[in-house]
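After the structure tokens below, expect a handful of questions from me.
Only one protein chain is missing from this complex, and each of the others stays in its spot.
So, chain A:
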Amino acid sequence: MSLLEIQDLSVVYEPRGAVPTHAVKNASLSLEQGEFVGLVGESGSGKSTLGFAVTRLAKAPARISGGRIVFDGTDIAHLDAEELRTQRRGGFAMVLQSGMNALNPVRTIAHHFGDIFAAHGHVPKARRRQRATELLDKVQLPSTVLDRYPGELSGGMRQRVSIALALSLEPRLMVFDEPTTALDVLVQHAVMDTIRELQAAEGFTAVLISHDLGVVLESAERVVVMHDGEIVEDGASRQIFSAPAHPYTQMLLSHYADPRAEVVELPGFERKAPQDGAARPERAAAHDAIVVDHVSKVYPPPRRGEQAVTAVDDVSFRLEPGAAMALVGQSGSGKSTIAKMITGVERPTSGTVTFGDLRVDRLRRRQLKTLHADVQMVFQDPYSALNPLHTVEYTLTRPVENFAGLKGEAARERVLELLETVGLTPVEQYAAKLPHQLSGGQRQRVVIARALASNPQVLIADEPVSMLDVSLRAGVLGLLEDLRAGLGVSLLYITHDLLSARVVTDQIMVLHHGRVVESGGTTQVLRFPEDAYTTQLLDAIPQPARRFADGQAS
């Protein structure tokens, strides 16, 4: 008998006063004891809803509208609250996406363990601390963590603590809902390793929910692909990797590539900009270079008695007009601080930043406007970069009026032209929309259109695609490429994602602890990295191809 049998399960969202949406439609799935299964899909595919339903954590307005969830012989879909609660020990556990928020900020880690032990009474009082220490040891944390509050731990440590907490239930099924998505690249890799080792050692059934097919293929033996609430494919990882049957799976898979490969191609993305200044673009918006010369930024100590933080340490580079350069590194490497100094938001502690004749590090408030007409930012999160109360037209009209000085009909024409440029057609329709009526990719296009309103010479894009589904990424990257080829703007591309850096940039700088550890042509650096840190970053990228090529996987 299977450990978990999901039969014809449907989950519906019924928000008050809105049309109900069927998030999961007639899903059937069975999991054997000890399996490691990946559940993949893009946002809105219903994968998390399924995960929450299976662990009976779905809350109103979500409702299980049909089907059975048979766990170890009992249908848990309709258990009452107390029965369900006691079932959780030795049953099914869940690790949430943002482990950093999964812990109660006002209770120590020891209390978290104590609460679980007390709720189920499966560990006697005298043994609790010892047991908690054992569990922490399994996720490679020292016992000193016990007396800390969640706020005193790093994101990766908190996610490890929440895995240890889930483990303390001695579950037979563990659902990991995007366990590493909110974490830093290198930490992600380490936490995934721990999850894999734990699963092998403890033998629980693991369900890994992720939007990242690469991560799943690297860990799971079996992959279940969801699209629009339905399970569209279910098969062994090797088979999904080498011969995906469903077009949706094929599409997801086509967006994976190794940034180290000789030729890197993404579907829907075409390389247009001249590489290494071979030919000039049709128009040359950019004619000034950004010169960053021996720049350092030191922040005062966060608390008394602590050390000052050196965010950027003696960085120099030159962004030629029309060039595309990538700044890569993990979070805290100083890449965003550099962007802030180039846009005049922060002033360097030492060193100079010049743009054309402007000394950016000395600009006054009024001169900043001149700078911002030429240097514009595209932000990471398109969901919070747009005011939800304003239409697209309003959002774009403001910078058009402020920077270009256009009014009335002329301004409107320019707005529509901008929408055309970023590929949001029919333009009239999009102009009238509010942000919530747009997808993430469309919103990011609006953000880019807004950045273009002043006819800038330079675009600084800070992780512009990291919040987007893979299928939308190529489109936005393609747009950045078009802008460079068509308008001739320079691009400073900030990311931790080496694959996208490889396709849209010519030059790359790898930052670590605020220092440049390696720089050069993007292709050269990524194909033949010289610094250990660059190699580390490259190794952190899930590479299903490697796993299956080596033949080490089952």
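In this section, contacts are C-beta pairs under 8 Å (C-beta built on N, C-alpha and C of every residue); 3 or more make two chains touch, one makes a residue touch a chain; residues count from 1.
In this section, contacts and distances are computed from a predicted model.
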{"item": "Name of the absent chain as recorded in UniProt (options \"histidine kinase\", \"Thiosulfate reductase cytochrome b subunit\", \"ABC transporter permease\" or \"YeeE/YedE family protein\")", "value": "\"ABC transporter permease\""}
{"item": "Of A:H22, A:R63, A:R89 or A:H513, the residue in touch with the unshown chain", "value": "A:R89"}
{"item": "Residue among A:A119, A:A243 or A:V345 touching the omitted chain", "value": "A:A119"}
{"item": "Chain A residues that touch the omitted chain in the full complex", "value": "55, 57, 59-60, 81, 85-89, 93-94, 96-98, 101-107, 115-116, 118-120, 149, 151, 162, 165-166, 168-169, 303"}
